[in-house]
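Note that one protein chain is taken out, while the other chains of the complex remain in position.
When the chains are written out, they are named A and B in that same order, and each has its own residue count from 1.
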Amino acid sequence: MGILDASPRVRAAALTAPPFLYTLLLLAFPLGAVILISFMTQQGVALDTTFTTANYQRIATEPIFGALIGRSLLVASLVTLVTVVLAYPVAYYVSFHVRPERKALWLFIITIPFWTSYLIRVFLWRIILGFNGVVNTALVSLGIVDEPLTFILYNLNSVIITLAHAYAVFAILPIYVALEKIDRSLLEAAQDLGENRLTTFLRVTLPLSIPGVVGALLIVFIPVIGDYVTPELMGGPGGRVAANMIQIQFLQLNNWPLGAALALVVMMVVGLVAALFGLVFFRWLRRRA
Amino acid sequence: MTALIELKGIHKHYGDYHALRGIDLEIRKGEFFSLLGPSGCGKTTLLRTIAGFEAPSQGTLRIDGRDMQGVPANLRPTNMVFQSYAIFPHLSVAQNVAFGLRRDPRPREQKARAVADALEMVGLGGYGGRAAHALSGGQRQRVALARALILQPKVLLLDEPLSALDKKMRETMQVELIKLQRNVGITFILVTHDQEEALIMSDRIAVMFEGEIAQMADPETLYRRPNSRRVASFIGKMNFLEGRVDEAGERILVDVAGLGRGEVSPEQAPAGATPGPTTFGVRPETLSIVYPGEEPQGRVAPGIVDEVVYYGDMTYYDVRIEGVAEPLTISMKNLMGRPVLDVGTPVGVIWDEKSLVVLSR
Partner (left out) sequence: MRRGRLLGIYTIVYLVFLFAPIALLPIFAFNDAAIIAFPLAGFSTRWFERLWTTPALHQALQNSLFIATVTAVLATLLGTCAARAASMARFPGKRAALGFIMLPIALPEIVIAVALLIVIRQVFDLPLTNWSVIAAHTLICVPFSIAILNGAFAALDPSLEEAAMDLGESRWSAFRLVTLPLVMPGIVSSLLICFIISMDDFVLAQFLTGANPTLPVYIYSLTRFVDSLPLIMALGTILVTLSLTLLVIAEWFRRRGAARAGLKTSGGLL
């Protein structure tokens, strides 16, 4: 009797095994290695494998690390906030004002930019916002400003604009899904009970879409905090974040233990923020129930 | 006569859940057999056990004398019409019907012929080229039937095949299924939760509750002589009266609370009935009302109309009788010249001991 004749449970388990083992081998196991190496030290080209918390101490005491992590949090929070706030009305429009048979097409169009090369999109923003970029040449030639604006490239603004663009889809989709789930008769019921359009939105639609908003916040926040490409290409010297430091430790300074420790600290910060978020959301859900 | 299908002590456990609890069943060749019961009683589980999609936790299943233990569904002489019909959406109607002929060694033209014949048989002649996903519910069902019957199985299993159809279509298909079964002579096992459907179509019916067979009989016996209160209330409408069996020897003497004493025949009582308190059942159509000005025939008990429900051809009266706990429901044909009575009218209720059923407790 082969696996094909086994009971459905066994067959389901057998099918789950290959992807599960793959993830175990290439994710769980490597993450374990990261943890291990973060307690070692780099001595020149050699790795000193004696257990030590030196890396974590450095991260805790040297102000540069704190500053970088702080900036990471700031950038990621701002980007997340901007992205989600900008995305909400779009998701709302598609869910409530687009004819049902057109919705799939709209979503398809909205997701297109997401599928085009990320690196190239970052370059394009450089071109748009640069000193001789599209925005500046346009402003100058239209006579709105006398000389090119300098505050739009190589600072936090440009990083935030680029990231908000890059992760727009991540924000729109969860909110859209949550809005789609709302029973339309609830809105009619609210209006029937004397609410106007605005109060209906505030008292019914918005609360019901909160799960989608929370999903969007998390799904944007997590990749953004790990992104080092945009800060490097758009942020200038003052725009670097913790992820840049990790990349530098690994690919330039060759101090992997320190890089690993930093990566873990960043991950823990992400986990903490997510947990905090989850907690607030959970509380809010319970209060409503 | 030997049984075509023989189940002995079949049990099925899903984890902690005991879905089938000792099913014993024999189904004869050429029979139209129904499994009737409320939702969740295990009908589908039993059918799937016969088809080979579920392995029984305990017990034996024989088809045509052969033990089916370890025989997978594809090697059993059964075919199934699924509740969802399971029409392959990527194939045409003809390809669906021909699906089971893949290993058939006959030449291509002969198989095509068989497909055409099968479609003709279910009234879908000329539909072979249609895309399967564009069919109506009734047509899908016919395709499912043709697809199963073309393999000339020993048993055709049907899992609520009519429940997805509207009332009109359902009635048409009931008649067609009966005719089809007579024509092909194949044993049919039908699962349904619709008692009317089971009564109309079957040679024999097994009524199931909670994984057990409560009663197995032909439709008439099942309707007229249900063996328990549960079966009685599941099939048709039944009035229940309290009372006792006074004597249960040669003659069975009973005393029905509020109506009086009488004698019933042994078929009206469960085998081995003993004297003592019991429940009686009586169908609404076996009772009748004495209209003002009519001569009462048989035994009459005085009562007062408590509720009137008018159905057009019939009127259902609930009549309260002193000494009877619940008002008795009585159905009356609305014959010419018979007015519909008002609530509160005093009437006489005619009853007959021959229409009583003594129910086991």
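Here is the rule we go by: contacts are C-beta pairs under 8 Å (C-beta built on N, C-alpha and C of every residue); 3 or more make two chains touch, one makes a residue touch a chain.
Computed from a prediction, not measured in an experiment: that's the story for all the values here.
For the full complex, can you list every visible chain touched by the one that's not shown?
A, B
From the listed residues A:A60, A:L74 or A:I109, report the one that touches the chain absent from this view.
A:I109
Using the document's definition of touch, tell me which of B:G9, B:P38 or B:P72 contacts the absent chain.
B:P72
Which is it among A:A138, A:A189 or A:L253 that touches the chain not included here?
Answering carefully, the residue with contact to the hidden chain is A:A138.
Taking the entire complex into account, which one of A:F39, A:Y56 or A:F123 touches the absent chain?
Hidden-chain contact among the options goes to A:F123.
Residue by residue, what part of chain B touches the chain that was omitted?
51, 53, 72-75, 78-80, 82-84, 86, 88-90, 99-100, 102-103, 133, 147-148, 151
Quickly run down the residues of chain A that touch the omitted chain.
Chain A touches the chain not shown through residues 4-5, 7-13, 15-20, 22-24, 26-31, 33-34, 37, 47, 86, 89-90, 92-94, 97, 100, 103-104, 107-113, 115-121, 123-125, 127-128, 132-134, 137-138, 141, 165, 168-169, 173, 177, 180, 197, 222-223, 225-229, 233, 243, 246-247, 250-251, 256, 259-260, 263, 266-267, 270.
The rule is simple: only the chains that are shown with their structure count from here on.
List the centre-to-centre spacing of chain A and chain B in whole Å, with centres computed as mean CA coordinates.
For chain A versus chain B, the centre distance works out to 60 Å.
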